[in-house]
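Just below is one structure, and these are the notes that go with it.
Every protein chain but one is kept in place in this view of the complex.
After this line comes subunit A, so read on.
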Amino acid sequence: MSKNTKIILSASSIIIAIIAMLLVATPASSGSEMKIANINETADTLKGRHLTTEGLLIQDSVSWDADAIELTFDIVYEGHELSVFYNGVRPDNFTDDVYIIVRGYLNEQGVLEAEAVQTRCPSTYEGEDADDHDPDAIWDEEDSND
């Protein structure tokens, strides 16, 4: 066996070590990514399982308790809704019809207790309809409130 082969073979043991590390780490830190419909259907079987899902924010459902720093809201995907509870502050872009990615665990009431709430980086899907946009609308509204 040439020295080249020996060196390459011994260096390859690093690869084996990395693969072993992957195999150990994968089940230890895995969860499920599911659509809301599937979460609702199989809620009973998901206890203790780390879940990732996403949906459009339903703005009217947002509720905020400043003293407890608790944020609750609903998201909807393909007509199915899921309630989310989050002990943290609302991220930017947290507005109607924006995709919200949530990660966490389902509680007894079928509410997702989120560890992380993220909004998608806005690109092609954001924004109101161009026809409806009126840059003065917010000021008019504020003036009327005053």
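Criterion: a residue touches a chain if its C-beta (ideal position, glycine included) is under 8 Å from a C-beta of that chain, and two chains touch if they have at least 3 such contacts; residues count from 1.
Definition applied: contacts and distances are computed from a predicted model.
Per the UniProt record, the chain missing from the shown structure is "Cytochrome c heme lyase subunit CcmF", taken from the list "ABC transporter permease subunit", "Proton-translocating NADH-ubiquinone oxidoreductase, 23 kd, chain i", "Protein-arginine kinase" or "Cytochrome c heme lyase subunit CcmF". Touch with the hidden chain on the side of subunit A covers residues 2-4, 6-8, 10-12, 14-15, 18, 21-22, 25-26, 28-34, 50, 52, 54, 64, 66-67, 69, 87-96, 101, 103, 116-131, 133-136, 138-139.
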